[in-house]
Structure formats: C-alpha cells, structure tokens
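Of the protein chains in this complex, one is absent; all others appear in place.
Chain nomenclature is as follows: A and B, assigned in order of appearance, with residue numbering initiated at 1 for each chain independently.
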Amino acid sequence: MPEQGDARDHQHIVRSFDEELKALSGAIVEMGGLAERQVADALKGLVEEDIELAARVIERDARIDELEERIDQDVIRLLALRQPLAIDLRMIAMALKISNDLERMADYAVSIAKRSQRLSEQADRKPMQSLPRIGQSCLAMVKDVLDAYVERDAEKASAVWHRDREVDEQYTSLFRELVTYMLEDPRTISTCIDLLFVAKNLERIADHATNIAEKIVYIIHGTHINRPRHEVE
Amino acid sequence: MNEVAIEVEAPKLARLLDATYRPTAEQAAALVRRRYARERALKLAGLTGLAIGVLALGLLLASIVPGVKAFVRHAIVLDIEFDAAVIDASGTRDPREMAKADYQELIYRALYRLFPEATGREARRELRSLVSVGAGDRLRDMVLADPSIVGSTQRVAVIAASNIDQVLKGSIDRTVPEESRVVKDRTLAVIDRLAEQGRITREWNKSFFLTGDSRHPELAGLYGALIGSAYLMLVTFLFSVPMGIAAAVYLEEFAPKNRVTDLIEININNLAAVPSIVFGLLGLAIFLNTFGLPRSSPIAGGLTLGLMTLPTVVVATRAALRSIPPSIREAALGIGASRVQAVLHHVLPLAMPGILTGTIIGMAQALGETAPLLMIGMNAFIVDVPRSPWDAAAALPVQIYIWADSPERQFAELTAGAIIVLLGFLIVMNGLAIYLRRRLERTW
Partner (left out) sequence: MVTTTVPTATATVSSSAPVSVKMSARNVNLWYGTKQALFDVNMDVMKHRVTALIGPSGCGKTTFLRCLNRMNDTIGSCRVEGDIRLDGLNIYDPSIDVVQVRARVGMVFQKPNPFPKSIYENVAYGPRIHGLARSKADLDDIVEASLRGAGLWEEVADRLDQPGTSLSGGQQQRLCIARAIAVSPEVILMDEPCSALDPIATAHIEELIDELRKTFTIVIVTHNMQQAARVSQYTAFFHLGKLIEFGPTEEIFTRPLEQMTQDYITGRFG
C-alpha cells in the first residue's frame, strides 16, 4: 500500500493540479477550523451563559454554508477537468463528503447555541454539571480529526474513530443522569429536555467526526475501517 | 494558482520578454533582406541548372535531327527493258534461274540509252556509279513477283548511289572545288539533267528499317541491329529481372542481418558501379571461353548485360521493398499469413511500380551499353538478320558505333538516324514502364 508520506513527496507533473488540490484541502481545513470554533463557542456560550457568543455562532453559520458550496463547486470542476484517479480521486470525492459532515456539525453547533439562549434563563444549573465533560470529549475528537486530515495521519484518524464509543458511553450516562433529575424534580423537566437535545447534538457531532475519520482512512489507504460500527440510537 | 509557476520561471522569462534584446527595426529589415537574397540565390541556382539541362537536351535534339534524312532516299526513274535474254536465257521461267540474273546490267543499259553521248569507258563508268550496286535487287523482286513483265519495258525508280543521294540532299557541297570533291562536275551535270527530266524521286527508305548492315550506305539497314537488340533485351530481362528481384526479396525480407549479408549488400552496391567494360571481360571469360556460347550472339551479350543490370535491379528492388511501410507486413503477419505470403501477396505487388522503374532504368542502361558488347565480338560486320539469340547479331549502339566509324559520307546520316531509332526504342520502353506502373498502381 502506497504510504501517504511518500505520495506527498511526489508532485504532479501538472503543477496547477497540485495547486488546486492544495486549495481544496485548504478549503476543507478552513471549514473544519470554522466548524470546530462553532462547536467550541456554542459549548462555551452554553456553559458560561454567554448569549452574545451564542448569537455570534448562529450568525457565523452562513459562512460555513458558503464554504460548503464552494467546495462542492471545486470538486465538480476537478472531477470534470482533471479526471483524477486513485488517491487524487479518493481525496476529491471525500472532500465532498467531509464538507457535508462539517456542515452538519456546524448545524448542530447552531442548534446548541439556540438552546443555550433559552437555557440561560433557567435558574437551576445543577443538571448542567456533566455537560462540559461530553462537550470536551466531542471537541477533542473534532480537533484531532482535523489534525489527522491536515497531517494525512491514518493512525490518528483511527484513534479518533475508536473514541466515538467513549462519547457514546458518556452520552448514555448523561441521559440516565438527566432522567434521574427529571424524576426527582419535575420542575427541571423543561431544562433537562433542552439539555438532552444538546447532549444528543454533541453525540451527533462526535458521530460526524467519526465519519470524517473513516474518510481520512479511506483517502489514505483506499480501504474502509472494517470493524462494525458501534451504533447508538 | 499559476502565479507560483510563473514566479519560478520569471528570470528566464524576463530575458525572453526583454525588448532590449530584440533586433532593431533596421536589424530586422536587414535580416529579412538577407533571407530574401539567399532565397533568390537558391532559386537562381536551380533555374540555372534547369536551363543548362534544357540547353543540353536542345543541342542533343538539334544534333540528331539531321538523322531524319536517313529515313528518305533518292531514286532515279529509268525505263528498264526487262530483256528475256538477260533474265531468262534458257526460257524456262524458272524462278531460281531468274533470281540469279544480272539485273544490274539492265539498269546500266537503260542508263546508256538515256545518255547515248557517253560512250567512253570513263563516261560509262561514271554513269554506272549513279546507281547503287544493290539497285538491281528491285528489278529482281519485280520479276519474281510477276514473271509476265519479262520482255516488256517498265518505268522503275532505282536506288541512287550514296554520293548522288548526298548531293541531292545537299550534304555534299557543290561549291567545293572539284579536286577536293567526291562527286565530279560531269556527274553533277548528269544529275542536273536527270532532275530536269523529272527522273529524280524521293522515296521512303524502307531498307533502313528492313535490312541488315551493308558496306554500301544506301543499302545499309538497322533491322539486324534492332532484332539483335531486341534479343539482347529479352535475354537480359529474363536473366536479370527474376534473379534480381528474387535476390533482393531474399536479402530484404528473409536473410538474417549479419556480417555475411552486410558484406553481400556492400558488394552488390559496389557491383552497380563497376565499369561496364569489366563486365564485358567477364562475359568474354565466362560465357564465351568457359561455356562456349557463340561469339557475337545476343545470348552471350544478353547474359553479359544481364550481369551488369543485376545489381541495378537488386538495389532498385530493395529500395522499393524498403519503401513499403512495415505496417503492411505486420497486418499480414498479424492475421496469420506466413512471411512468404506476406511478401508475395502484399509487399511485392505494392513494390512492383518501384521495382519496374528501377528495372526499366537498368534495362535502358543495358540497351545503350556498347563496351561489354565489343568485348564479346558484337562489333563484327554482320549482314544477316539473326533468327535466334544464338545467331551472330549486331546491336543498336554497336551499329551506331560501327557506322560512326565508317568513312562514307552517308554513314554519318545513318548514324544519326540510328540514334533516333535507339532513342525511340528507349521511349517505347519507358512508355511501357509508365503504362505498367499506372496499371499496377490501380490494382485494387
């Protein structure tokens, strides 16, 4: 199997093709960075009751959509004009899917931001204690998967993929915790339901990070991660 | 994205785009002028070459044009009395008997009757010299064709002697002082009187084309040499062309490429440049001395010329074969044709026009070749027309050579006439080649 490190040393004979691939990668990285920041800010807005930050998250979503559109166009153009094969083909085709995952991630961040605006009006903040933990796990996954993409590191991507189970477990325990709160004190039901949605959103963000990890492995090796995926619904 | 690429190349590009390196308008104009001058010079050189070629051709044609004179000759119309006593003394009308009669005497008698005042030996001798020594043959032919004319008197145009013919054609200059002129004043006076009486006629010189050589130019013909040359060409063709093509096909298509075939190739190419006289010597040594073929015969001459033509045919055939794209061979081999099938069905037919051209050039060369024929004795004086390639024969170029060497005035004319015939022969051969080539090129 050709190693990614080697492939990078090999430049395309047509240099402008290299430039275009680099630009596409750059757009993905930019979009990834933006999505990561969206998730982080949404989380921060929620935990610190920063309504303005939450509002900025909602505002910035347009930029993500813009980037996704641009990547779509770049991919179509590259497919039509360069007829890429092998690793180039995998990288370009996956760019399409990765941008889709990132866009979904950002949507979840907006969703969290919207809920944090409502949650800030709630007095009882006790049920929120466990949320930052799963949030940090999610955020770390997003960050690592983007690093793996930038570095074309299949090992790192694979590690991220394995951490999805962790987040799923955290989500399950948080779910139980929130159900307990609701049983103990029916007044917290409204808050807990919002929090439940936030937790679900975070879990979905982690899922998309996992998807991206799979795609990174596919770009590099041309194979899928074979282990049956651990699905939580 | 392309900026990066341009940046890297920028220093080199700058050199290319830098206007200071460009020639000024004057320099550019000078360049253009020099280019035009060079083109004009080249064109001029080509035109000069062409002009010289055309001039040479013109001179050649001009120099052989007098040769057409050889195709006509003058005759003297005389009232011949077919005296039975001379022709058929025994009265048996036996054709064999009549063929032997002295017809020349009948002509002389007619002349004496026409000029009764010439009574002296000298005067009569001069009268007799007006007609060709072969003039009587026509009378004989008439008698043999129609024996009933014996005893009658007929108007017959008899062939004039060579010198008379030359005077009438203006080839002998009357203004030259008598002592250095072949035809004396008295004879000239006789000719003039004959002309006044309308007894001088011009006729188509049939015997030039229909008889063999003769010591008497007015009777000498090319027929023997023509037939000799035709036999020569036949033998040469049969010998050199099949063998040459076979050798070339083998060398080009089948022979392994190694030192031996290289050596053979070099030698064949060199052979084409060997002087023809050497081939004559070879023919003398092999065909006459070793194989004992008859001297002066077209078979010996043809084989000698065939040896000489062989390398030309081989070289031409190989060139023609090589000019056939290998894709044709591959096409045939690719559908399972054998090497021989590929060559015989496809390559050789396609190469045929080229082979023919080369062959015709070789044959034309052989046709005009004289030197080797001299070596095997084809310059002998041969009157008879050959009946087979084994008979002694003359050949056109040798005939021309012999005539050109003969002292009689009229032979110069015959030489030119023979050259016209030789060139005609060549043109016919080339025409045939062009016709065949056209036909073969259309064979689909």
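For this structure, a couple of remarks:
Assume a residue touches a chain if its C-beta (ideal position, glycine included) is under 8 Å from a C-beta of that chain, and two chains touch if they have at least 3 such contacts.
Keep in mind that what you see is a predicted model, and the values were worked out from it rather than measured.
The chain omitted from view is touched by exactly one of B:256, B:292 or B:407, namely B:256. Listed residues B:337, B:404 or B:429: the one in touch with the omitted chain is B:337. One chain of the complex is left out; on chain B, the residues touching it are 256-257, 325, 327-339, 341, 345-346, 350, 444.
Take chain A: the residues that touch the chain left off the picture are 1-3, 6-7, 10-14, 17, 83-90, 221-223.
In this text, only the chains that are shown with their structure count from here on.
Centres computed as Cα averages put chain A at a distance of 100 Å from chain B.
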